[in-house]
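Missing here: one protein chain of the complex. Every other protein chain is in place.
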Amino acid sequence: MSINNEFRPKIVAFCCNWCSYAGADLAGSSRLAYPADVKIIRVPCSCRVNPMFILRAFEKGADGVILCGCHPGDCHYSTGNYYARRRMTLLFSMLDYMGVENGRTRVEWVSAAEGVKFSTTMNEFVEKIRSLGENVRLGDLRCKN
Amino acid sequence: MQELKNRAIELLENGTVARVLGWKIGENTYDPEPAFFDSVEAMKDFVYNNFCAANLSKYMIEASKLEGKTLVCLKPCDSYSFNQLVSDHRVDREKAYIIGVGCKGKLSIEQIKKSGVKGILSVTDSDPIQVETLYGNKELPYTAGMLSRCFSCKGKEHVVYDELIGESAETSTVDRFDEVRRIEAMTPEEKFAFFQAELSKCIRCNACRNVCPACNCRKCVFDGNKFDSAQKANVDSFEEKMFHIIRAFHVAGRCTDCGECSRVCPQGIPLHLFNRKFIKDINTLYGEYQAGADPEAKGPLTSFTTEDAEPSIVSKGGIV
Amino acid sequence: MKFSYYPGCTLRNKAKDLDAYARASAKALGFELEELQDWQCCGGVYPLGTDEIASKLSSVRALAQAKEKGQELVTLCSACHHVLKRVNDDMQNVEDIRTRANNYMKLDTPYGGETKVLHFLEVIRDRIGFDELKKKVVNPLTGKKIGAYYGCLLLRPGNIMAFDDPENPKMLEDFIRALGAEPVVYPYRNECCGGYISLKEPDMAKSMCQTICESANGFGAEMLITACPLCRYNLTKTQLDLPVYYFTELLAEALGVKEEALK
Amino acid sequence: MSHQNNQAEMIKEISGVNPYKCMKCGKCTATCPAFDEMDIKPHQFVSYVQSGNVQALAESKSLWKCLSCFACVERCPRDVQPGRIIDAARQIVVRQRGGNYLTADEIPALLDEELPQQLLVSAYRRYKR
Partner (left out) sequence: MQRIGVFVCHCGSNIAATVDVKKVVEMVLLEPGVVHAEDYQYMCSEAGQAKIGAAIADKKLTGIVVCSCSPRMHEATFRKCAERYGLNPYMVEIANIREHCSWIHKDMQEATEKAVILARAAIAKVNLNAPLQAGESRVTKRALVIGGGIAGIQTALDIADAGYEVDIVEKTPSIGGRMSQLDKTFPTLDCSACILTPKMVDAAGHPNINIYTYSEVEKVSGFVGDFTVDIRKKARSVDATKCTGCGVCQEKCPSKKTPSEFNRGLGNRSAIYTPFAQAIPNVPVIDREACLKFKTGKCGVCEKVCQAGAIDYAQQDEIITEKYGAIVVATGFDTIKLDQYDEYAYNQSKDVITSLELERIMNAAGPTKGHLERLSDGKAPKEIVFVQCVGSRCSDDRGKPYCSKICCMYTAKHAMLIRDKYPDVNVTVFYIDVRTPGKNFDEFYRRAVEEYGVNYIKGQVGKVAPQPDGSLLVQASDLLDNKQIKMKADMVVLATAIEPNQGVRNIATMLTASIDTNNFLTEAHPKLRPVESPTAGVFLSGVCQGPKDIPETVAQAGAAAVKVIGLLAKDKLTTNPCTAKPDELLCNGCGNCAKVCPYGAITYEVRQVNDHGIREDRRLANVNSALCQGCGACTVTCPSGAMDLQGFSNRQLIAEVDAICR
């Protein structure tokens, strides 16, 4: 999407219900702005995020995907984010191996108390995606319909 | 070969096994096919030569449902797959009588053709390989016909068997991760170009999926609508990429690196490069892990440590 | 043990003895100081402005030279130490400065703060050990009551200099103890001597040094030791008759190499 | 943007300090060894930058009295670093032509026998472009 020739990326943020979604709520109630390009999807836990969701987002035109969960050790379900951490590490490494810019994917641990961190993270991520530009590399291979 | 055949007949006759899972002789030396033999009579077509590359472990899924034991011939690398299928609860160890067969590295007619030999009429599986062609006879060194996977063989020890027959010879000469490292060293543009070129060849025939012992789902997720993902029809090239990434991800931690995917790909796509990247990353980050070596082991994606690397390692120079 | 060594301008001139005693002592303690070639003045003060690059380049050059030799870089003068350590920290952590400095320098391999900067005292504490120093002392300075004067540059800012506790340091006290003398702890040992202010407002520096010396004296110090020529210069201008020595002089004395050093 | 605001922005940029972090506790002023010589006190530096009154800061006595001893920097609980602010103000002055606090011709009269090179070098750096 682009308004006035300015590149507006599509960014999907998966947030776990207990920490990061609450962190995003806190960022909201503290009026800590971040760009509207970020759209949040609520999941119960970071371990609910299937690599297929991430690839699907790219398939459908996302320019960046970020996954936020509780800090390791603080998972509401004790261990979920540890599994998520391994899965995402391997997935991101594979995408990097295939030549996809590694800045398009990110995992950040944000607690319910870290509204500031949520906002800073999103600002940084959007900035990063804007600097990378449109997702051409995956875009070449995207659905044309 | 004869010893193996005799022993199989003996076990069929004395009722230890109800059938034999092995290879059936083809039209030529170089095209034996996996087959079940359920009688001594049928065993006349049984063959085991250096072209018997197929991994038979996956056939044991169906064999496990049948009455009685099945004699299965497993090469050293196949025995890892068999173990992994046991830990996936897809085959029943009790239903198998495993003869670990020797392996001196497997030959492939494609490989021989690739070495520039044309008009092949017949080949031997001997060392050196004798090739009869329209243009006369040729002699090729054994390694010229050997599958590339055999050059990075993980060893000639069987990890599971009831008895062993036949001799093996070490064939490993290169580090199996060298190819992965070569890609890792590329620029993102080069990597992308490389994979785009390879994957654009994919015709989505599913041969890789069908042969893969780790791809043992009753119904593949790509054939269902659980993810609302497209059916087999090759809708777009992104799908292709997604299919291969997800397939590699689904077998990550369970792939034994048997190399069947690349062997059977009619388009010659080096599919094992995906699996090996995952294996290499797993070894680097979570400690050496060989799927199938220990059927009791907890896989790297179903376990963790509190000190695991963060995904950001990928953007900080990658996993090397 | 071999280190790259950055003496600094004053040690070539007014404070030759600080340098000479250090070299002799190093030899006695079993390490070698290899002076960098063609080093340039560090500038004496760390440029605080975030946009000042040029004034940091001489330090970067010295640091890069040590890196090429694969050696840690040792300094003696507090000011040089302060400047080199902070510039090195910039090169490690401030991307903007690193990029711009490297653009100016055009080195074969860019410098990114790889060199470890050590003060001579840190070498003694962390590489030799005070116990080991104690063993090598041949003329213990028994009975001497010595006040350590740290000043500001060695200690602050604490998170970058990481030299010692900036408010309650003990490195020099341990050093004094190892030489067989008695350290006198007094609260102004980390307060400023006035530094460069003494050039244009000598009275200001004088009154500050007066406070420091009176405090040390009040707690029983018979002499002060310091690592910095400028501190020494300022501290000796008070009305008190409190002698101020370079720590290396006492070190050389205790190690029995003082005579030799001045040859 | 007015000249005043412009200069305040310059100070923020050169010093890398955010004056709004200050909570006016006065620990800098409590700790400053040059306090008696200063007309504008360390805790006031931030106010001058905040209000854009950099000119007053540039014309102050304090500008030349700071010792760069970093006591305020070390002890500031809010990481405001008043020492960096005053240094930035000094930079603005010395970078302007003729703003030097030290000129070459006045030096000989200031020298004595023992004076270390370091003192001259440091004073040059802090007082002069």
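We just call them A, B, C and D in the order they show up, numbering each chain from 1.
To be clear about the criterion, contacts are C-beta pairs under 8 Å (C-beta built on N, C-alpha and C of every residue); 3 or more make two chains touch, one makes a residue touch a chain.
On a predicted model such as this, the values are computed, not experimentally measured, just so you know.
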>> Counting the whole assembly, list the visible chains that the omitted chain makes contact with.
In response: A, B, C, D
> Which listed residue (B:26, B:224 or B:268) would be found touching the missing chain in the intact complex?
Replying inline: B:224
> Any idea which of A:10, A:104 or A:128 touches the chain not displayed?
Replying inline: A:10
> At which residues does subunit D meet the chain that is not included here?
Replying inline: 21, 23-32, 35-36, 41, 43, 71, 75-79
>> List every residue of subunit B that touches the chain not included in the displayed model.
In response: 65, 87-90, 216-221, 224-228, 250-251, 298-299, 301-303
> For subunit C, which residues reach the chain that was dropped from this view?
Replying inline: 159, 165-168, 185, 187-188, 215, 218-220
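As a convention for this text, only the chains that are shown with their structure count from here on.
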>> Can you work out the whole-Å distance between the CA centroids of subunit B and subunit D?
In response: 73
> subunit B to subunit C: how many Å between their CA centres?
Replying inline: 66
> Which parts of subunit D, given as residue numbers and ranges, touch two or more other chains?
Replying inline: none
>> Give the list of subunit D residues in touch with subunit C in this complex.
In response: 13-16, 33-34, 37, 64-65, 67-71, 73-74, 83-84, 87-88, 91, 101-102, 110, 114-127
>> For the complex, give me every residue of subunit B touching subunit A.
In response: 180, 183-184, 186, 188-196, 221, 227, 229, 235-242, 245-246, 248-249, 252, 274, 277-278, 281-282, 285-286, 300-302, 304-306, 308-315, 318-319
> Taking the complex as given, what residues does subunit A use to touch subunit B?
Replying inline: 50-52, 55-56, 58-59, 72-73, 79, 82-83, 85-103, 105-107, 137-138, 140-144
